[in-house]
Structures are given as C-alpha cells and as structure tokens.
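Structure, as structure tokens:
One protein chain omitted, others in place.
As written, the chains take the letters A, B and C, and residue 1 is the first residue of each chain.
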Amino acid sequence: MKSLNDDKTTVAELKARILAFVHEREWEQFHAPKNLSMALAAEAGELMEHFLWAEAGASRDIAKNDPARRKKIEEELADVIIYALEFANATGIDVAAAIESKMEANGKKYPVEKARGRSEKYTEL
Amino acid sequence: MKSLNDDKTTVAELKARILAFVHEREWEQFHAPKNLSMALAAEAGELMEHFLWAEAGASRDIAKNDPARRKKIEEELADVIIYALEFANATGIDVAAAIESKMEANGKKYPVEKARGRSEKYTEL
Amino acid sequence: MKSLNDDKTTVAELKARILAFVHEREWEQFHAPKNLSMALAAEAGELMEHFLWAEAGASRDIAKNDPARRKKIEEELADVIIYALEFANATGIDVAAAIESKMEANGKKYPVEKARGRSEKYTEL
Partner (left out) sequence: MKSLNDDKTTVAELKARILAFVHEREWEQFHAPKNLSMALAAEAGELMEHFLWAEAGASRDIAKNDPARRKKIEEELADVIIYALEFANATGIDVAAAIESKMEANGKKYPVEKARGRSEKYTEL
C-alpha cells in the first residue's frame, strides 16, 4: 500500500524514511560524503544511459510512452534522489533551504530579461 | 528572507518553485529528459570533486568543519536536486511515490538480517 | 616544442609520461583506483557540460567551428584520458589489450548484420 506522494510529503519525511532504512542496516559507517557523492554520480550515469543515442525531442517520448522503460527511469531517478537526500542526512544539510538559496543566486545570474529563451551559460549572456 | 526548510516544505512545493523559475525564462524547450539527465550527472560530478583525494573519513570533516567549503557543497547538492526535481517535472514523475516504491524493492534486495553492517551488492550477499 | 602525435605515439609512451609527472610530485599515494575513478568521472562530467543544451547535430559544430570552445574541449578530453591512463598505470592494465578484448566481445554482441544503422542496446536488437 503506497502512502507517499509529492503533494503531502515533506523533504524531512523522505529524509527520515531513508535514514531509518540506512540505520536499520547499520550502513552509516559506509555513508561518508565521499562515498555518497560517488554513488549519486554513478546513479546519475545510469539514468543518463536511457537517453544516450536519442535526440532530445525523442527522449521526451521515451520517458512518457514506453511503460517498461518509464518504470526503469522512475527507479533510476529514485536512486539518484535517495542518495542525494542521504548525502543531506550525512552532512546535516537542509535541502529546501539550500535550494531556495541557490535559486536566489541563479536568479541573479540569469535575470529573466536576459535569459529568456536562451540556453547560454550566464558568463556568455 | 528565507522561507523554506525541510520540515515544512513538501516535494511538490519545491517542484513548483523550480518549474516557475524555468517557465519564467522559457527554458522548458531545453529541458528534455536527455538534457536534464546530462545536467544532473554533470552537477553530481561537481559535487564529487570536493572529495576526490580525501579518505572517506576525512570527507566527513570537509563537509562539516570548513564553512567556505561547506557552502560550496550545499550549492552543488542543491544543483543536483534542482535538476533531479526538474527532471521529475518534465517527465511527470511523483518523486515521493517513486522513492517509496524503490525503497520497498531495496528492502527485499537487502533484508536487514543479511545486509546488516555489510556493503556488498545484493548479488553478492 | 610539441613532440607527440597520435601517429607515432604508443599508449605505453603516454602512460610513461603521465607516470613520470605523477611520480615527480609523489602523487602515487593519492592515486588509488577509487580516487582515480572519481576524478575520471568528474572530468567526463566537465566534458559533457559543453553540450548540455545543444542538439546532437549542433554539438558537432560546437566541437569544430568555435576555436576557443574547441581548445577547452581538447583540454577536457585530455584530462579524461590522462586519468584513464593513470588508472591503467595504478592497476597494471594493458589498455590496448583490454580494448582489443572488449571490441571482440562487442563484435559478438553487435554483429554487423543486426546492428547496422541501429542504436538499440544489444539486448533489444
């Protein structure tokens, strides 16, 4: 029986679920930031593998219209975010605050009037 | 003025903030799953760069005791999760449900009695 | 004065150059396979950053027609291969033999008559 969804689940609840899973298995000893950053990057690589040879436009279809593929993509994304949140657990980072703070900085680097419809890096806008 | 923190912020609220930022800049056109998976992996690589040559144990200190370094690590982690959540936006994935589902599967692959205190892959337990 | 080029430089010569650089700086102590695999993945992420938002076709032009960008891409690729060859140094892997062996295996997974003009993984051909 599924009980979580994005509308009602806080970041803290997800972090706590993950921490409980880790704690039950006594895995904190392995979860140094170095190791978690590796696991995160490795999972991000696995997510990417679904899209290596597709055009960008076609990658929208891959993620939407093929149920078996979509299931795998959901699992890879979940792995990525699990490791990211466990990294936050291990380092004591408040994810929502960090995101808010980073988006404020991004907003200054990419002001709407300059960045609209453009994909250049802020150093080239 | 900061207003978000993990205790009170839902995943849906974070996703909506990110989507608003993207929409304002008309960046949906660039945010194909393929491209977002690349950006996510690239940011995960940047997070990892903080820990390349440190022993795992020392990486715990890097992330905690050096304020300038910690600030950068928070920013990199934020970038990773921003792209992960925007990937979820672009593909319509419910992150909390995907994590719950993946953790159930992980729980079967790594039963507590077999996995306790061990770092082997489930195929080797 | 440049002296190396692909036509006349053996893999062993490149490996020896890199090892000499590392040895002079007493960096062997940091070059555990774990650490080198992280550095390699991080550099691969940096190479990828040049192509995040471009269409695949446009990425051919980026790498060819913009001299400043091309110079950076060459540097990132060099970093990737330097770490890959140093990984081979640290683990005693013969790169040419490993590539020959892997391409034989790939040839069986992707026979010409089945794989021609197709990008699917061998499990889906």
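The definition used in the following text is that a contact is a pair of C-beta atoms (placed from the backbone, for glycine too) under 8 Å apart; a residue touches a chain by one contact, two chains touch by 3 or more.
Here the structure is a predicted model, which is why all the values come from computation and not from measurement.
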Who does the absent chain touch among those shown?
A, B, C
List the chain B residues touching the unshown chain?
38, 41-42, 45, 52-56, 119
Tell me, which residues in chain A touch the chain that this view leaves out?
30, 35, 38-39, 41-46, 48-49, 51-53
Mind listing the chain C residues that contact the chain we can't see here?
2-15, 17-18, 21, 24-27, 29-30, 32-35, 37-38, 40-41, 44-45, 47-48, 50-51, 54-57, 59-60, 62-64, 70, 73-75, 77-82, 84, 87-88, 90-103, 105-107, 110, 112, 115-117, 119
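Here is the rule we go by: only the chains that are shown with their structure count from here on.
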Here the gap between chain B and chain C, centre to centre from mean Cα coordinates and rounded to Å, is 27
Spell out, as numbers or ranges, the residues of chain B touching 2 or more other chains.
30, 35, 38, 41, 44-45, 48, 51
